[in-house]
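Rest of the complex left out; these chains stay put.
Naming follows writing order (A, B, C and D), and every chain is counted from residue 1.
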Amino acid sequence: MIVDCAAYEGGRRREGELSMERAGEAAGEEGTFVWLGVVEPSEEEFKAVAAEFGLHELAVEDAVRAHQRPKVEAYGETIHVVVKPARYVDPDEVIEVGELSIFVAPDFVITVRHGDANLAAVRERLEGRSDLLEKGTGAVLYAIVDHVVDRYMEAVHGFDEDVREVELQVFGEGANPTERIYKLEREVLEFQAAALPLGEALEELCSGNFAVVPETLHEYFRDVEDHLRRVNGRIENFRQLLDSALEANLTQVSMRQNEDMRKISAWVAIAVVPTMIAGIYGMNFEHMPELEWSFGYPTVLGLILAVCAFLYWRFKRAGWL
Amino acid sequence: MIVDCAAYEGGRRREGELSMERAGEAAGEEGTFVWLGVVEPSEEEFKAVAAEFGLHELAVEDAVRAHQRPKVEAYGETIHVVVKPARYVDPDEVIEVGELSIFVAPDFVITVRHGDANLAAVRERLEGRSDLLEKGTGAVLYAIVDHVVDRYMEAVHGFDEDVREVELQVFGEGANPTERIYKLEREVLEFQAAALPLGEALEELCSGNFAVVPETLHEYFRDVEDHLRRVNGRIENFRQLLDSALEANLTQVSMRQNEDMRKISAWVAIAVVPTMIAGIYGMNFEHMPELEWSFGYPTVLGLILAVCAFLYWRFKRAGWL
Amino acid sequence: MIVDCAAYEGGRRREGELSMERAGEAAGEEGTFVWLGVVEPSEEEFKAVAAEFGLHELAVEDAVRAHQRPKVEAYGETIHVVVKPARYVDPDEVIEVGELSIFVAPDFVITVRHGDANLAAVRERLEGRSDLLEKGTGAVLYAIVDHVVDRYMEAVHGFDEDVREVELQVFGEGANPTERIYKLEREVLEFQAAALPLGEALEELCSGNFAVVPETLHEYFRDVEDHLRRVNGRIENFRQLLDSALEANLTQVSMRQNEDMRKISAWVAIAVVPTMIAGIYGMNFEHMPELEWSFGYPTVLGLILAVCAFLYWRFKRAGWL
Amino acid sequence: MIVDCAAYEGGRRREGELSMERAGEAAGEEGTFVWLGVVEPSEEEFKAVAAEFGLHELAVEDAVRAHQRPKVEAYGETIHVVVKPARYVDPDEVIEVGELSIFVAPDFVITVRHGDANLAAVRERLEGRSDLLEKGTGAVLYAIVDHVVDRYMEAVHGFDEDVREVELQVFGEGANPTERIYKLEREVLEFQAAALPLGEALEELCSGNFAVVPETLHEYFRDVEDHLRRVNGRIENFRQLLDSALEANLTQVSMRQNEDMRKISAWVAIAVVPTMIAGIYGMNFEHMPELEWSFGYPTVLGLILAVCAFLYWRFKRAGWL
């Protein structure tokens, strides 16, 4: 499904939407390029686009199937860039990873979107920057990748908060955070699978091998690359923190087990004493002088209470209760 | 045992099966190549093939013994590619790894199969694509490797499901998943040993050093390489998830141990109280006024029940029961 | 906010503070350079500076936002260096990481500071070394980076002490150090994120690609790089020690749990014996000769005491008490 | 001690054993080379050999002392190769690592053996392959290294079996396998120290830098390298499996502890009930109607048995017994 198709000329958008056929023509004009946006196309839909713009058979298959790694692949003059936009859904603590296939040639950009990445906003912002648009199709690629990496940063903030919450859970009272830690680790790994290989792709884009990324854009791509490195640094950081949190959590569980055991034992000890003393005065010897004393019973009761109180005080002092 | 032997010319299969001698002749003809499929050959059988097509002594030994790592080895014009097809047998959670030795020269392809890899399907599909077949023997190699990597992807899906099941086991009730996690880890390692070195081999194939892989095929091999990278990324992911699952599982075991301990202790505490009280009224003091009361016995019984109920309620509230 | 702005000529500071406009002029003079210090500027403030000195749009954005990784980026003749000064706040065991954006061109240095890094001290010390100042703006860069790395070393000493304290806690008596170890690990990771990428940046500075770092300064930068390597080596060391400490701590927790369990069990055993013996003499058989003995009761009491004493001695000897 | 010394000419062994002096002469003849085998020589013995063949002082020291890593070192035309043959002694689960110093020059091979490596068999097999022998001294080196790597493969099979046995122990009943796992890990590390650096050495041998390894032998050395990679892949695999086994084992120990704790607690609970009930009817109240019933005692006994049976059934059902 085509969602937006326009021609750009001299840093400005030409009036009106283009049909696909008109787009092909417009792309052929000198000093003009076309940006065609497609969303989750069927194989037939996209084959038509591919035929119009001369895309490679393999790239088409990959763009439709959408199970790619981030990468840059050159097919002649056209380059095929795959990026994976990510969004952190905080209440569920889940990272949602989409896929964007971008075909960039000197005279056209085709963006194929799977999942929700707000390219309309990118287009709008870029249309306000004619200095960038003048640099050609590479600028469109830059704007998209910049947007994706900015979204990564937001996802990083989302993770950051949850990792801090998990830490509070590990070292505070409350529910066992093991499952949460594990699930977060899973999501972090998925995020990393989306973000890490993009670095390599960005490096390639700055290598000067691709005509569609002129040297005046290298600084821009290097800037994005730098932000991406920060993202990847933070992701690695999360993994290490969650690893340590998992181990610290195990220790805390053991600690709490020990505390419970001590508390239980202390109460058992306090309960064992009356039973023991009562057992002794429950013996049936004929000659047990205490049994005949008038104050034997209250004395023994008092003794029991005193011993229990003493034990309670000792355990309290030792931190077992 | 030879399973299929045919000559290909101008992108089409020549009619009829060839005997091995005829195959040698056909390979010599201009613009023709032969594809010879062999399954688990004995040393003598394969030595005959090797003599006919001039294969290197060491390659022969390796192809027959079948304990190779994935690799590309050049012996003059002929290259020897080893790939290890894998199949995930889900009910047993076992990865079955076979071995394929492929000898590719400009005028012949010899495939030596150990274990079950469905090359008949590959051959059939390729015979329907004369545009690829025209590119020569390298296209056969591409078709086989592409097929193998597609099978890897299926294996990845199989693992994915089992890893998710294991997660449910770790965090849910039910049997101890330690052994299952360990066994899965073992299988993942075996899968990785098959898939990881293939990446290096594919990179070499795209390097342009081998005449049998012309440049028009590089994009195809790079596409396979890319899919393989996804596979290898996922495999690495599984290893990390299983590692974490093993550790999370240990924590869960400790947690459950603690819960059991608390439950047990709570019941013991509830049982200790009647014994203690009864012990006191079992003492033989002569002057124990309660013993003579008419309602002493029911009162004490009630006291015991009340204390037990109170403890039960406390433990229930504290989450110990 | 501009904090200090001066012109340097022939290794000496020219008298007086410069306004920003005068600074631009001074920078234009032959053999003179300007050092402009800015602290946490607003976007408008810094845009004025950037316009005066011709800084790149992207660098400006990064300098104002201050969420950069350490790096060197060249924009034409001007290089943009980002370093992250760190200070270890010992009572809180927290590493405070600031950010310094340094723009170095042959005729000016602009330092943009976020967080507290004492650049006044650097300026003062450098002004006493006219041999260095004569080497131009690169010397200013050297002086700043040298200062930052020296501060890193102090932070390393701070960590070192706390790691040693943690070790005493792990192997001594006292509070559970799990949370402290984890928190320290978190801070070490943050420190590492500041210090590790600086190494790469310093290597680039010594590569000879930048006109503002002449060869006579390479030895100086290599010296700083070497100190940084020591810092990074120590940081890595801390991570490994804290990892091991976390695991050793778990073992110690288990050991202590075992010791507690033995101690508790020993006391329970000692208490069970009197109950058991008393139980036996509490039976109501008609024919129990001991019950009628005159010294039955004291004998049994003595027996109980003897058995308890014996058990106590045994447990003491076995190290359970 | 010299164990075998012979001259080879045109792919065949010349009749008879040579004395060392005669060996030196024979080596000087055109188209002839000498293979001298020495076992654990004393310093003096080997210095004589070294003088005769002009070996480098440092190489001599290393060959006699025998605490080398696998390596290739060139001293002029002569190369010094160190390999470490390994043998897995299964009953003891110990890897025995020897050392072989091989000096290869165009006209002689000197092998210095420490520990038992069956070079006689290598020599015999090689003497049956005149096509290889004709390639000169490099072929001797190949034959030896090939033999060593084949022995590695056998050691790998030995480890494989023991790792599988250990897995059965971890997940089955029986003795605590912790020590066994640790000891195996130790042996695997020792094996790896012998096998891993050999890869680098083999790569160097194929680099074409050494005259004694002509290009016709490269395929042979690459074949050995490939087998070695398999060995090293398996060794790495063992390490990871043993690591996981150690952790799985810890979990199993915890699981078993929990099971024991449940079993113990169940029995304690069953034993506590009679004591509690008996305690109640052991109270000395004057008015306890049950005490006077004729069937009071059997009723209570029955009650006790019923409760115990009920508890037993409940615990059985819950899997605690």
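Methods note: contacts are C-beta pairs under 8 Å (C-beta built on N, C-alpha and C of every residue); 3 or more make two chains touch, one makes a residue touch a chain.
Because the structure is a prediction, the values reported are computed rather than measured.
Undergrad: Can you report how many copies the full complex contains, not just the 4 shown in place?
TA: Full complex: 5 copies of the single sequence.
The definition used in the following text is that only the chains that are shown with their structure count from here on.
Undergrad: By how many degrees does chain A turn when fitted onto chain C using C-alpha atoms, rounded in steps of 5?
TA: 70
Undergrad: From the C-alpha centre of chain A to that of chain D, how far is it in Å?
TA: 41
Undergrad: For chain D, what residues touch not just one other chain but two or more?
TA: Within chain D, residues 282 contact more than one other chain.
Undergrad: Which residues of chain C touch chain A once you look at their complex with the stated criterion?
TA: 56, 58, 62, 67-69, 71, 73, 75, 176, 178-179, 181-182, 185-186, 189, 193, 197, 243, 246-247, 249-250, 253-254, 256-257, 260-261, 264, 267-268, 271-272, 274-275, 278-279, 281-284, 288, 290-297, 300-301, 304
Undergrad: Once bound in the complex, which stretches of chain A touch chain C?
TA: 167, 170-171, 219-220, 222-223, 226, 229-230, 233, 237, 240-241, 244-245, 247-248, 250-252, 254-255, 257-258, 261-262, 265, 268-269, 272-273, 275-276, 279-280, 282-288
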